[in-house]
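Working notes, structure below.
Removed from the display is one protein chain of the complex; every other protein chain stays in position.
Then we have chain A:
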Amino acid sequence: MLADSTAQRVFNRHSGAFRIGHRSYIQQFAKFYSVRLDALKPLVLASAQKKWSSRASCTAKVLNVERSQLTYIAGTVFIESAGKPSTLVTEVRSAESQVLLEDESGRIQLVGKFVDGSVFVSGTVMAALGRETSGGEFEVIDVCYAGMPPQPPRTGNQTRSWHSYLASMSTSEQPVTLEMQALAEYLCGCAGSSETQENVSRIAQVVVAGNLVDMPPAPVGHAEDSKANDRAPMQQLVGQLDEYLADIAASVPLTLMPGKHDPTDLALPQQPVHPSMFPKSLQYSTFRSITNPGWLHVDGISMLGTGGQNIDDIAQYALNDVTKCQMAAKSLSWRHIAPSAPDTLWCYPFTDSDPFILTETPHVYFAGSQDEFEAKIAEGREGQKTVVVMVPDFSKTAEIVLLNLATLQCTTVQFSVGV
């Protein structure tokens, strides 16, 4: 029996947010940045006005700043750095980075003590307060972002439900590890103490947050060649995982979100893994395959999740970094979950809208395939509250995260298998 697609749509009202549909590649990325700037700049300026209007006025375009006048400007942040991937330059040159603020008029370099000590990520839309230096740079004393978007209230009764996350379960060599087996038994309520089994019976949703498989990369230029790129072993492996997932889906609702190494697109948003790979799981209406990033709604709680690539990329190329969890929390106030796309985070060249812009604040925001578990609460100025969770890589830590939907508190469960 196939899953009821109508029911799914009702269940997950954001399912279309990250669907690409018919694709075109004749366009460039400029339009994508423009729609992002157009959407976020008014919000950023509104925040900026509240924060600074008593001291300074706004200059509409970054290149219009006038020497010696305190003012604020808004635009897209860009970090110029030699360390970014390049087709032309193979050797890494000096790692000196510059922070620039750009709009349709051009770009201006941001300098000053404030800049040296703050976190900046390419692609975020930001306002900066300061003034032009004699060298034509902009000396910054404060910055501001759009802030977290509105948050719909929780609905429904979550008193009894738990939510569980997993990530990066499998390697390409060993299809179902002992730890995975243990996990399946745990989720099916067949293991542990009676207290544990009682807790498990309350699980409302299990999410595989990316990297179900770890697909070895195809040889460049020869991916189509069935000899050079034999995917038969992968088909077999995925078949075994399908059985494994079907077993779980038989007991609890299961959502599969792709990650960096899964057999779907490389660029964000990754589309759901092709249904031909999960014939057994798909027989259960409890099994769903979604996009990365993707939205879920469980018992009246809205959740936004990613396979982790967005957070990894932000952390890799940010100027002055903080922990990944802090980065993820910050991105809520940037109102953008993948600002470094397309610069260093590969993504589809959107032209009409930027799907990575946050229009509502989720109750839960998670990222998969992380080195270690971390959780925080991010609060917005209008009382928005989001639990931000870094979900550890199961293949490395054998840990899953349990989220109590009533209290929005997290716990981890680790599986260790003795030999």
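The rule is simple: a residue touches a chain if its C-beta (ideal position, glycine included) is under 8 Å from a C-beta of that chain, and two chains touch if they have at least 3 such contacts; residues count from 1.
By definition in this document, contacts and distances are computed from a predicted model.
> UniProt protein name for the omitted subunit, picking from "DNA polymerase", "Protein kinase domain-containing protein", "Superoxide dismutase mitochondrial" or "Macro domain-containing protein"?
Matching "DNA polymerase", "Protein kinase domain-containing protein", "Superoxide dismutase mitochondrial" or "Macro domain-containing protein" to the record, the invisible chain is "DNA polymerase".
> For the chain that's not shown, point to the residue among A:G16, A:P42 or A:G136 touching it.
A:G136
> In the whole complex, not just what's shown, which of A:Q28, A:S201 or A:Q240 touches the removed chain?
The single option touching the absent chain is A:Q28.
> Among A:L332, A:L358 or A:V391, exactly one should touch the missing chain; which is it?
A:L332
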